[in-house]
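For this view, one protein chain was removed and the others were kept in their places.
For reference, chains read A and B in written order, and residue numbers begin at 1 within each chain.
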Amino acid sequence: MTIASPIGHPQRLAPASDPVLEIKNLSVDYGYDDDPVHVLRQVSLTLGRGEVLGLAGESGCGKSTLAYAATRLLPPPGLITGGEVLFTDRSGVKTDLLRLNDTQLRASRWQDMAIVFQGAMNSLNPVYRIGRQIADGIRAHEPKTSQKEALERAAELLDLVGISPDRLRSYPHELSGGMRQRVMIAMALALDPQVLIMDEPTTALDVVMQRQIVEQIAELRDRLGFSVIFITHDVSLLIEIADRIAIMYAGEIVEDAAALDVYNKPRHPYSSALLHSFPPLRGPRRELIGIPGSPPDLSRLGGGCPFADRCAFAFDACSKVNPELVFPNVPGDDPRRSVACLRHDPAAVRAVGEVPLPVPAELSLS
Amino acid sequence: MRFFLRRLGFYLITFWAAVTINFFIPRIMPGDPVSALIAKNQGRISPDAAEALRTLFGLDENMSLWDQYVQYWNLLLHGELGTSFAYSAPVADVIAGAIPWTIGLVGIATIISFTLGTLIGSGIGWRRGTWADSLLPISTFFSAVPYFWLALIAISVFSVTLGWFPASGSYDRSLVPSFSWEFISSVIYYGTLPALTIVISSISGWILGMRNMMVTVSSEDYVTVAQAKGVSERTALFGYSARNAILPQVSSFALSLGFIVGGTLVMEIVFSYQGIGYYLFTAVAAKDYPLMQGIFLVITVAVLFANIVADFIYGVLDPRTRQEG
Partner (left out) sequence: MTIDTSIVEEGQELEKPSQAPMTGVVAAAEGRRRGKPRKFLFLRNSKAVAGMVILGFFLLIAIIGPWIAPYDPSARSDDILQPPSWEHWFGTTHLGQDVFSQILVGTRGVIVVGFVAGILATAIGVIVGVTAGYIGGLGDETLSVLANVFLVIPQLPLIIIIAGQLPTVGGVTVAVVIAITGWAWGARVLRAQTLSLRRRDFVEAARANGERTWRIITAEILPNLTAIIASGFVGTVAFAVLSLITLSFIGIGNTGEWNWGTVLYQAQSQLALQRGAWWWFVPAGLCIALLGMSLTLINFGIDEFVNPRLRSTGLNARSLRKRGIRPRIGFTPVVREAEETRA
C-alpha cells in the first residue's frame, strides 16, 4: 500500500503540552427516566492549539453527541452525567465548561468555541436577514457595538468566505445550499474563536462544493490559526484536512492517531474496516468491503468490547473486558497514538484469566 | 405581491360563495314560511319592502332562477337586506345598530385573548418540564368547555352571588348614549364580565397551539445556533423561537376565527348583550328569516375582513411569502 500524500499543509502533530480543549471522562445519558441510554461513556479527547482533529465513525456512534455535549448544546433529554471539559484561553487560564453558570457559559460561547451545524438550511433563522443573524452573535458579546458596526463586520466576514457583502440583506431561502454553509462559517468566525467545531458541514452538498468548503476551511485555519474539530462519517475527506483522527464506536473512542497513521496503518479492527468501506482518494484501487452487522444497541451493552460481534479478530476475552485506550502493541509506532483493542492489550486479557493473542498482520502494518 | 393578489381572489370567491349559499338556502328549504309572514305583517311593512323580501326569498315564481339571482345581487349591492319582521325595520339598520357592540366586545376580547394566550404558550413551550406544564391540563379543560356555559357560571358567581357585575345588557339603561365619561365607563363596566368570559374560554386554544408550536420550533437547529451564539435568553426566546412559532399561530387565527366568532355570539345571548349574536338569537326565536340571513352575511364579511388582515400580518412576518412568484 502506498502512502497518500496530504494536500494543503504539512502533516504535523500538535504538542500535547499546548492543548486548547481537553475533554476528560465525559459521560452522557439520553433520557431522564430510570432507564437512560448511555450514549457516551467516559470519553476523553484532547485538541491541540492550531490542530485540525477529525472525528469519524458510523452514524449513531456518538460523534455529534460528543461535540454537542462538550458545548452543552445537547437538547433534552440529553444529560451530562460526568466528566470535565477544560478550555484553555490564550493566556493559559483553564475553565471547566461544565461548571459554568448560564451567564458565564453564554459569555464563553462563540468567543471561545463556535459551531458550524450540519445542514445549513435549518441552521439559519428563516425570518431574519443573514446580516442580522451574524450581527446578533457579535452584539450579544459586545453590547457596545452598534448595529451598523456589527453589520459592517458581518460584511467583512462574508467577504472572507467569498460571498458578496450585498448578500447581507438576503434571507436564508434566497441563498443556495453552498452559500448558506459559507454564511454559517462566516458567522462562526465572527468573534475570532479559538475552537471551531464543524458537524458534518459538507454532508448535504455536492462533491464540488464539498471540496471548495474543505479547502476554504483549511485556508482560513492557516490564516486565522484556530483549532478545528471536524466531524464526519467520510474518512477519506478527513485525510485531506485533519492532522489527527479519532475514531468513535458505540459511544467510545477506539483509536486516536495522526491522520496518515490512521489511514495507512490502522491499529483497531473497526478503523481498518471503516477505511475499507470507502474508496481511497489516491493510490491503487482496493477492494471495498462493508462492515458486517450493525452498531450495537447502546442500552444493551454487556461488559465486553462493543465491537466484538462484528470483529474478525475477536477472541474469548473480548466478551469479558471492555478494552481501554492503550499504546498499540506494535513496535516503532508513534508514541502519541492509542487504540482500544484487546489484541494490543495483553495485560488486560491476562487480568481476566484468558490467553492473549498476537496482533494480526492487518493491524500491525508499518 | 402575487401572494396578496391570490389571497384577495380567494376572498372574493368566498364572498361569492357565502352570498350564493344565502341565496339558495331559502329556495331549497321545504315549505314557504316567509310568504305567510309577509301576509301576517301586511300593513306593517311597505309594499316596496314586501317586494324586496319576495326577491330575497325567491317567492316570485314567474321569474327564472337566473333573473332572481341577478336581482338578488342587485339588492345586496345596494345594501338592501330586506325588512326584519320582529323589529319592523330594515335589516341593514338593525345590524348597523348592533355591529359596533359586537366588534367592540368580541374584537377586543379576541385580540386580548390571542395576545395573552400566545405569550403564555411561548413561556410554557420554552420551559418544558417545569411547573409551567401543570397549566396544560387546566387549559385542556377550558378549551373543552362551551363558551356559553362558562358565561352561565360567570354570571352565577360574579353577578348573582357576588353582585360585582351586572348580569345583562351593554350599558346602564338610564343613561343616554353619548361620548361622556359616564356613559363610556358604564359600557366598560357592563362589558367587563362578557369580555373576561370570552378571554378565559378562548385563551386555552391559543395557549395549547402556541405551546405545541414552540416545542416543535425549539428543536429546530436555528434555535440551538442562537444559543450557541450566546445571545440572551430573551433574544433566543422571542427573536428565534417565538418569532417562528407565531407564523402557524397567525394562520390558525385566521382559520379558526369563524369558529370563535360563532362561540362568542352565543355568549352575547347569555349576557343579553345587544350585539349581532343577540339579534341572531331573537331572529331565530321569532323566525325572522330576513334578519337571520342578513346577520349571516354580515358576520361572513367581517370574518373575511379579519382574515385579510391576518394574511397581511402573515405576509409581513414571513419573508418567504413575499418573494413567492
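In this text, contacts are C-beta pairs under 8 Å (C-beta built on N, C-alpha and C of every residue); 3 or more make two chains touch, one makes a residue touch a chain.
Since this is a predicted model, take the numbers as computed values, not measurements.
**Student:** From the listed residues B:Ala96, B:Leu175, B:Leu255 or B:Val309, report the one that touches the chain absent from this view.
**Tutor:** In the full complex, the listed residue that touches the missing chain is B:Leu255.
**Student:** Among B:Ser143, B:Thr192 or B:Thr321, which one touches the chain that has been omitted from the display?
**Tutor:** B:Ser143
**Student:** Which one, A:Thr46, A:Thr88, A:Gln118 or A:Ser364, makes contact with the chain that was left out?
**Tutor:** From the options A:Thr46, A:Thr88, A:Gln118 or A:Ser364, the contact with the absent chain belongs to A:Gln118.
**Student:** When the complex is taken as a whole, what residues of chain A touch the one chain not shown?
**Tutor:** Here the touching residues of chain A are 25, 27, 29-33, 37-39, 42, 44, 59-60, 62, 64-65, 68-69, 72-83, 98-99, 102, 105, 117-119, 121-122, 199-200, 297-299, 324.
**Student:** For chain B, enumerate the residues touching the unshown chain of the complex.
**Tutor:** Spelled out for chain B, the touching residues are 10-11, 13-14, 17-18, 21-22, 25-26, 29-31, 33, 126-131, 133-134, 140-141, 143-146, 148-150, 152-153, 155-156, 159-161, 167, 212, 215-216, 218-221, 223-224, 226-228, 236, 241, 254-255, 257-259, 261-263, 265-266, 269-270, 280-281, 284-285, 287, 289, 292-293, 295-296, 299-300, 303-304, 307.
Throughout what follows, only the chains that are shown with their structure count from here on.
**Student:** Which stretch or stretches of chain A touch chain B in the complex?
**Tutor:** Where chain A meets chain B, its residues are 32, 71, 73, 75-76, 102, 105-111, 114-115, 117, 119, 122-128, 136-137, 140-141, 171, 173-174, 187.
**Student:** Would you mind writing out the residues of chain B in touch with chain A in their complex?
**Tutor:** It is residues 128-129, 219-222, 224-233, 235, 239-240, 243-244, 247, 317-320, 323 of chain B that touch chain A.
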